[in-house]
Every structure is written in structure tokens, then in C-alpha cells.
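Right, one structure below, let's go through it.
Note that one protein chain of the assembly has been removed; the remaining protein chains are unaltered in position.
This part shows chain A:
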Amino acid sequence: MKKSLFDQGYLDEQFCQVEDLQDEASPNFVEEVVTLFFKDSGRLMSNIEQALEKYPRDFNRWDAYMQQLKGSCCSIGASRMKNECMSFRDSCGQGNVEGCMRSFQKVKREHAVLRQKLESYFQLLRQAGPAGAATRPIM
């Protein structure tokens, strides 16, 4: 399953870097970081949604929030979500409200899909036990 997450572009090499930090002293490190990501990204997306409504055409504000979300995506290797964040920022740079709105919907979709896929992934890992511990996919 992990290979498909990489093949379909949901995750990139940065996720492997995070996995490499997991060891006996931090046996659940990856899942902990991913949990933090979804908590943080949920909050940031809520901020963006409110800003889109309360601050019309405030591209600087919208961009600042999205920059934070993009940063979090980069940190865990959430590649497709990161790309949609970048599209949103491009639209901000162009002053394109429609583009921002469209991109934000895509960010939300990618966020939901990624959450579902990673939840399944970690569930599989738990079922597999220590013998099924994550290994680098063949790329």
C-alpha cells in the first residue's frame, strides 16, 4: 500500500525521511507526526475558510495562511496537497479570486483523501505488528 501512495504522488521522499527518524526510542514517531499534521492542517484550513469569507480579496492574508499549510505539507511529504497549496498561492499572486476558491476546494479534497489513505496505512501497520514495520518503498 505504501508504494501506491508514492506512485500516485500522495507522498514524496520527505515522508521517508520522517520514517527514518522512527526507532526504538520513538516507535510511533511517524504516526505521531502525521497526527500532528492533520490536527494542525485542520486548524489552518479552517482559518483559511474563514478568511476567504471574512476578508474578501485579502490575498496577502489568504497567502500567509496557505504558506503555513504548505510548510506543514512539505514537512511530512504530503506532495499532492502541497502542489494544490502552491496553486492557491499562485492564484493569490495573480489576484484571482475564482482560482483561489477552486484551488482551496482541491486542497480540501486532497487533505481528506490523504487522511483516509494514511489512516488505512497505519491501521495495516498495526495489524501487521512489528514484523510489518514500514520499509522504504521500491521507487
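Criterion: a contact is a pair of C-beta atoms (placed from the backbone, for glycine too) under 8 Å apart; a residue touches a chain by one contact, two chains touch by 3 or more; residues count from 1.
In the analysis below, contacts and distances are computed from a predicted model.
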Hidden chain of the complex, named as in its UniProt record, picked from "AP-2 complex subunit mu-like isoform X1", "Response regulatory domain-containing protein", "Proteasome subunit alpha type" or "Prolactin receptor": "Response regulatory domain-containing protein"
Residue of A:47, A:68 or A:96 in touch with the missing chain, whole complex considered: A:68
Identified contact with the non-displayed chain, of A:26, A:105 or A:120: A:26
Contact set of chain A toward the excluded chain (per top definition): 14, 17-18, 20-21, 23, 25-26, 29, 32-33, 36-37, 39-40, 67-68, 70-72, 74-76
